[in-house]
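What you see is the complex with one protein chain gone and the rest in place.
What follows is subunit A.
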Amino acid sequence: MSTRLSKLGRLIDRTKQVSFSFNGTTMRGFAGDTLASALLANDQMMMGRSFKYHRPRGVVASGAEEPNALVGLGEGSRFEPNQRATTTELFEGLSAKSQNHWPNLDFDIGAVNTAFARFLPAGFYYKMFIHPQPFWKHVYEPFIRKSAGLGKAPDAETRDADTYEHFYAFTDVLIIGGGVAGLQAAKAAALTGVKVLLVEQTAHWGGRAPVDGGTIDEGPVDKFVEQIVSELETMDNVTMRLRCMGAGIYDHGYALAYERLTDHAPQVAGPRHRLWRIRAKQIVTATGAIERPLSFAGNDVPGVMLASAMRDYVVNWGVTPGERVVVATNNDDAYRTAITLKNAGVDVLRILDARASGGGALADEVRALGIRVDPGKAIAKVSGGKRVKKVSICNQEGIGGARDEVSCDAVAMSGGWSPVVHLWSHCGGKLIWDDAQAHFRPDPDRPPLGADGAGFVSVAGAANGALALGETLSDANAAGLAAAKAAGGKAKRPKAPLGESAAELPMEPVWLMPANADTPLRVKSWLDFQNDVKVSDVQLAAREGYESVEHTKRYTTLGMATDQGKLSNINGLAILADALNAEIPQVGTTTFRPPYTPISMGAIGGEARGEVFQPIRRTPLHDWHDRNGADWEPVGHWRRPYAYQLPGESVEAAVNREVKNTRENLGLLDASTLGKLIVKGPDAGRFLDMMYTNMMSTLKPGKCRYGLMCSENGFLIDDGVVARIDEDTWLCHTTTGGAERIHAHMEEWLQTEWWDWKVYVANVTEQYAQVAVVGPNARKVLEKLGGMDVSKEALPFMEWRDGQIGGFDCRAYRISFSGELSYEIAVAASRGQAFWDALTEAGKEFGVMPYGTECLHILRAEKGFIMIGDETDGTVIPQDLGLHWALSKKKEDYLGKRAQQRSHMADPDRWKLVGLETVDGSVLPDGAYAVGEGTNANGQRNMIGRVTSTYYSANLDRGIAMGLVKHGPDRMGEVIEIPGTDGKSYKAKIVDPVFFDKDGEKQNV
C-alpha cells in the first residue's frame, strides 16, 4: 500500500492538517501536499481510468508531465475537468472526482474495452463501421463519442464564478524555470544590471535538485536555493513569480506565462489566473528534464511509477507509493530512488539494471545498503489489475522468458531523461540528437530567430542536456550571462557555484524491455498511458505505411493526450525508428506547440467578458433613448434605436408611426454615429479625388457633396456627404459601421502609396452630437429656437453653415436622406443632450417625435436612395445602382476606376437597380431571388435578380422593395417571379426605384 511516512516531507507542514474529499470520501492531508501526494498518503493509488480501454490508472509522475491522475475539481460554477492531481496544491475543502468511468472508479463498465483490446488496435475505427452508411452517424459514432472524452463538461447553465486578468510585461531577460539552473541563470543575468523576470511553474524554488542530493559550494542544495532566492529578492532589477508557468514562446520575443493565483487558495479574493504577455529581449529556458518510462508489459498497472517521481513523493511529501518496491532502470540515477526509499525504511527488493555492466558508484552504495542489484535484467511483465502484485524478471537481451518472480506493490522505472525542449521549439528552435544520453536537446546553432536574424532563446541546465548538478550550474551561469549580454547587459563574470554529485556511469538506451519482447508482451507495453497507445500500435502503424512520425502520431494518437506526449513521445519514436530500420534523429519529432501544459480559456479571454467583452459605444443621447422606449439594434460597436416604442405599442406599430410622423410633421434622428473624418492638408483635395469617385477638390467651402467610395477592385464600399470646411479641410461623413474601416482605408493608402502627400486624417466621430431634424416642420422648429438664418436662401440644399441655434454653437448641414426638408445639426458632444432637449421642447407644437433606424431605412427606400450593406454587398459597382452621375469623368483616376473598366464590370448582363412592387401589395421576403427559366450547367435554378431592400411603407400603405435585376432598367413594368423560402412564390412588377415624391418637391422648399 501507499502510505505516509513518519519522517521526511520537506514541503509539508505536519502541524497543519487539511481535509478534502475524493469521490465523496473525506480524506486528510497536510498543508504543502499536492492532491496526488495526499491521495497516496491515503492509499489511493488508483486515480483515474484511461481513455480508450478504461484501464485503471495510478499516478505515474509527480509534476506537469502526469498523464493519468486527472480529476474533476470543484463544484457547480467552479467545476473544472481534467485537473492534474500532481500539480493541484491541496487546500481545505478541496473536492475531487475521478473521471472517465461508469458507474464508479473501481468498477467501470467501460473496462470491457480491455477485453476486446485485441480487436481495437491502433486505427481500428478507420477499418470498421463503414457499412451501412447511415450507421456511422446514428449508431457507431454516438457510442464512440460517449465512451471517449475524459472529464465531465462544465456546467452550461452557470457562468464561471471566477475572474481572470491579463498582465503586460517588458523585460530584458525572461527566465523560464526556477530550479537551480533558472536561479543561477537569473543571478548571472541580473548581476549585469539588466531587467530579469524569473517564472517558476510550481510553488517552490529549486526544482528537483534538492530531492536529488549532491552539494553546492560544499553545502546542501536546499541551503543554496534559500540563499540565492533571498539574494535575487533583494535585487531591484529582478521580478520573481511562483506558480507561473512559461506557456509559450512566439515570434518577436513574445512569451506567455500563466500564473495560477488562487487555485491553491480559493478563499483569496481576486482573479484566479493571470496571463502574462511578455516581450523579452532574450529568453532563457531552464525547464529541466523529464524522466522517461520504460516500455515493458504491464507498465501501466497502478503502482508502476517513474523512479524520480517516487523519490519526490518520499522526500518532498513524506509519502511512499509502496512498501515493497522493485526498481527497473537503464541508468545510475534511479539508484538514488532505491537509496532514498531504503533510508526512509521502505523495502527495495531488487534493482533490475538493463545494462549488462550494471551501475557505478551509486550501485555500490545501494549494495552497501543491502539491496540486491541484478545487472542485465529486465522486467518481463508486471502483474496486477488495480495495483501491482508482482514482477516477472527476465534477461534484457531476450524475448521475455521469465526466470524469476518478485511479489511487490510498486515498481520504480527509469528510462533516462529527456530535456524539456518544448519552449525552445515553439518558435522554431531546432534539436539535435545526443547519442550518449539518448535524448534530443536544443541545437545551439539553430535557435529561434528574432527579427534581426539572431537567436533570442537560449537554454540552461538540464533542459540543455546538462544533467549532472555541476554541469547544470555552470551551463546555467553561462547561459544567463550570455543572454544578459545579448540584451545589453554590462559584462561581469560571476563565478558559477560548484555543484558536486555522485559520479554516474553512462546510461544505455532501452526502448523495449526486454529488447526482443515477443508479441504478447508488446501488446501490453504502454507508450501513452492516457490514450492507450502501446508498442504494438506504433509497430502496426509502421507496418501499414504510416511512416512519418506525424502519420504514426495521428494514426495511433500517440502523444495526443492531455500531457501531449511528455512521457511517451521519445519512447514512441524510438519504437518507430526501430520498426523502420532508421535512426531516431532521421525519424524526428512531432511539432511542439504551445501551451506547455493546458491553460484555462478563462485566462486567455482575460477581463473581457460579459458587459466588457467588447465596449459598447454610446452616443451622448444614449441614455435618453434608453429612457424613451428605444428598441436597440447593434450597429458596429454602437447601439442605435431601431424604433421608440410607446407604452403598449409593438415595434412594427412604432415604426409605422415614426414613418408617417416624419413625413407629415417632424422627426428627430440621433445621427451621431455616422462617421466623421477630418481630412486636412495641402494635398487633401487631391487625396479625396482619389478616394471618392466624385470630384471633391473643386467643392467650394460652405458646400456639401454626396460622395461614393470604391475599393481598388471597383466595388462600392461606402458613401456619405462630404463638406468642405475651408481651403485645405474637408469633413467626410461615412456610414456608421464604416467609420473605422474607412479611416483605416485612407491611412493605408496614405501610408503605403502616397506617403509623400501632405494629408492628415482624424476620426472626430465622437466629438460631435449630430441630430437630423427632418420633416415639413423642420425649419419651423429651428426658427423657433432662433439664431442662424436657416431659410432656403441663406442655407440652400447641400450647403452648411457654422453659427448658433437656440444658443448652441453648431454646424448646420442642409442635407437629406429622407427626401424631406431636413437639417443635420452638429453640436459639441457635451452639448448633445441639452440641444436634443431644446429641440424636443420647441418641437412639441410641431408634432416632434424621435425616429429610429428602421424608419430611416423606410424613408430612404421610399425615395430610392441606396443603403451601403443593403444595395451593396461588396460585389456591386456604382454603375449597377444607376449612380453614373457620381463618377467623375474629368478625373484621370480614382480608386476603382480602372477596375470598373474590366470586361465583366461593363457586361450588359449585370444586375441593375430597380424598384419592385408586389402585384398584391404584400411585402417581399428579404434576400429573396428572382428566377428565370431552367437551370445552369450545375443543375442550379437560373436566377435573374434579387431583393436588396424590402419594407412596408406606411405612407404608401403597401410593400415596396429595391432589387438588382438582370437588364432591370430596360424591363420596367414586367412582372417577375420571386420564390420565398416559406413555400410561396411572389410576383413583383419592375418599377422605378423612387416610390415617393419623384420630383423632390418636399426636400427643396
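By definition in this document, contacts are C-beta pairs under 8 Å (C-beta built on N, C-alpha and C of every residue); 3 or more make two chains touch, one makes a residue touch a chain; residues count from 1.
By our rule, contacts and distances are computed from a predicted model.
Student: The complex lacks one chain in this depiction; which UniProt name from "Sarcosine oxidase subunit beta", "Quinol:cytochrome c oxidoreductase quinone-binding subunit 1", "Glycine cleavage system H protein" or "tRNA N6-adenosine threonylcarbamoyltransferase" does that chain carry?
Tutor: Hidden chain, UniProt protein name: "Sarcosine oxidase subunit beta".
Student: Would you mind spotting which of A:Asp13, A:Asp155 or A:Asp802 touches the chain that isn't drawn?
Tutor: Candidates A:Asp13, A:Asp155 or A:Asp802; residue touching the omitted chain: A:Asp155.
Student: Consider the whole complex, including the chain that is not shown, and state which of A:His264, A:Arg946, A:His967 or A:Lys989 touches that chain.
Tutor: Only one of A:His264, A:Arg946, A:His967 or A:Lys989 touches the chain omitted from view, namely A:Arg946.
Student: Among A:Gly29, A:Gly63, A:Gly572 or A:Gly606, choose the residue that contacts the chain missing from this document, as touch is defined above.
Tutor: A:Gly606
Student: Can you list where subunit A touches the absent chain?
Tutor: Interface with the chain not displayed, on the subunit A side: 51, 78-82, 118-119, 121, 124-131, 133, 136-137, 141, 144-146, 148-156, 159-160, 248, 250-251, 254, 256, 277, 426-428, 519, 523, 536, 540, 543-548, 550-551, 554-555, 557, 560, 562, 564, 591, 593-595, 598-602, 604-606, 608-611, 613-614, 616, 633-635, 642, 713-714, 869-870, 873-875, 899-900, 902-905, 925-929, 931, 936-941, 943, 946, 979-981.
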